[in-house]
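Here the complex is missing one protein chain, while the rest keep their positions.
Letters A and B name the chains as they come in the text, with residue numbers starting at 1 for each one.
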Amino acid sequence: MFKPEDVWNDVQRIRKEAPLVHNITNYVVMNTTANALLAIGASPVMAHAAEEVEDMVRLAKALVINIGTLSAPWIAAMLKAASAARQRGLPIVLDPVGAGATRYRTETACQILKETPPAIVRGNASEIRALFYTESETKGVDSRHAADAAVEAAHGLSKKYACVVSVSGAVDLIFSGDRLVRVANGHPMMPRVTGLGCTASALTGAFAAVNPSPYEAAAHAMAVMGIAGEMAAEQSPGPASFQMHFLDALYRLSEEDIRSRLRIEPA
Amino acid sequence: MFKPEDVWNDVQRIRKEAPLVHNITNYVVMNTTANALLAIGASPVMAHAAEEVEDMVRLAKALVINIGTLSAPWIAAMLKAASAARQRGLPIVLDPVGAGATRYRTETACQILKETPPAIVRGNASEIRALFYTESETKGVDSRHAADAAVEAAHGLSKKYACVVSVSGAVDLIFSGDRLVRVANGHPMMPRVTGLGCTASALTGAFAAVNPSPYEAAAHAMAVMGIAGEMAAEQSPGPASFQMHFLDALYRLSEEDIRSRLRIEPA
Partner (left out) sequence: MFKPEDVWNDVQRIRKEAPLVHNITNYVVMNTTANALLAIGASPVMAHAAEEVEDMVRLAKALVINIGTLSAPWIAAMLKAASAARQRGLPIVLDPVGAGATRYRTETACQILKETPPAIVRGNASEIRALFYTESETKGVDSRHAADAAVEAAHGLSKKYACVVSVSGAVDLIFSGDRLVRVANGHPMMPRVTGLGCTASALTGAFAAVNPSPYEAAAHAMAVMGIAGEMAAEQSPGPASFQMHFLDALYRLSEEDIRSRLRIEPA
């Protein structure tokens, strides 16, 4: 569990099986998350019409719901898709983008949590705190807290909804009930690229599509994010070249890259 | 016909006239297709409100309809714009993204085909098969078939709707009734970049804006796509650098590039 060979095994399965990952996500990141899914070897699809989400869920191996640019018809489609995904036993990943910034986002994320509990919630520390304490303290969509400030909230949320909670930060935290694992891979440039958190959620969906343990899938996805980030940073003078090299690194990622860089620390 | 000088002639006209190409397309690719149109020399505009599509069609030289992220108000606008375009004799390009994956997409594409037949349908083999056989066999938005698996469907569709059918694949097929031409340019990295099929449709619109023959326009556009793809692949370690070099190649494309690389094969 959490060994380099386990991470690599998931990457190989994604590349071989090209699982369809159905995303209902925000306008800002649709292009970059689709490209990240293609780069790692998965097959992305974006579909948000209530008229078709159930049909699309039927073809998919994972559903990723991201509330980054909400509106009423999208919320209805998210709930419909999530309900269909649960009926089919499909893993759902919820990214509560901006929870805490507005009541609309906090309430929508909480509604999804209650009505169609996801396998994995992946957010930054401010968002995870907002979901657990249901207080408004987020500033926009960037985190005001280090991941460790969300230890109690992530732990509590994981137990309350029986889901994995994955908190991104300089060191990522992944809780599954009382179990905790930390992923120390990554680079300070990553928060300077819009939507890399959303990309982490999309990749978490791809890993959950091939690994039956959401706990492992969440940790492996964050490790691959961080490793590709480290590889990208080595050749990038700024955030836009970083974004490009990051996607190229996902595409080129080798077993040796994982073996030499992986820093997963079971707590 | 289909000679390097014919392709180059179209490119020069696009660069000189900068035709306005009106796109009603999906959220995932709006940025990259707008950039591809600018790179080749056309002038892109995105407008999807029923309140303004007829006004925009009035200024445009081609209309590109792409159903990649459908919803009801967008379908209404597509039909309204297509109807206005037909009244004005404007070439319409239809990209049936994900036809076959959901009934909603298949039915919408078929409705557009019937009510406002486009000059050119451009899709992958799975989509073209879905439109002709109206069966659901697509997996998401990626093709499960090589272009040649769509020979019968493309041929039939072209005759049924009296339109050009352009099927992308390792070798592209372009049918105009009983006429067939194959374009062998391209690179295996292309399906690893999200929305390059959508870019092909947008460029097809630009070529149709300057070339009165939809058959030639469709083939020339696919040739330019493939040539720029080959040029990009030579300097790209992964799909994100490929996307960047691809757009740069469209911008820099010379007569010599076309002359030395063009691989159009009349059947």
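The rule we apply is simple: contacts are C-beta pairs under 8 Å (C-beta built on N, C-alpha and C of every residue); 3 or more make two chains touch, one makes a residue touch a chain.
Quantities reported herein were computed from a predicted structural model and do not represent experimental measurements.
Colleague: Write down which of A:Ala81, A:Ala147 or A:Met244 is the residue touching the left-out chain.
Modeller: A:Met244
Colleague: Return the single residue from A:Asn26, A:Ser158, A:Asn185 or A:Asn211 that touches the missing chain.
Modeller: For the chain that is not drawn, the touching residue is A:Asn26.
Colleague: So that we can see where the missing chain sits, which residues of chain A does it touch?
Modeller: 26-29, 31-32, 68-72, 98, 101-105, 139-142, 192-195, 236-241, 243-244
Colleague: I need the residue numbers on chain B that touch the omitted chain, in ascending order.
Modeller: Interface with the chain not displayed, on the chain B side: 18, 20, 22, 27, 30-31, 34-35, 38-39, 43-49, 51-52, 55-56, 59-60, 73, 243-252.
By our rule, only the chains that are shown with their structure count from here on.
Colleague: With chain centres defined as C-alpha means, what is the inter-centre distance between chain A and chain B in Å?
Modeller: Here the centre of chain B sits 32 Å away from the centre of chain A.
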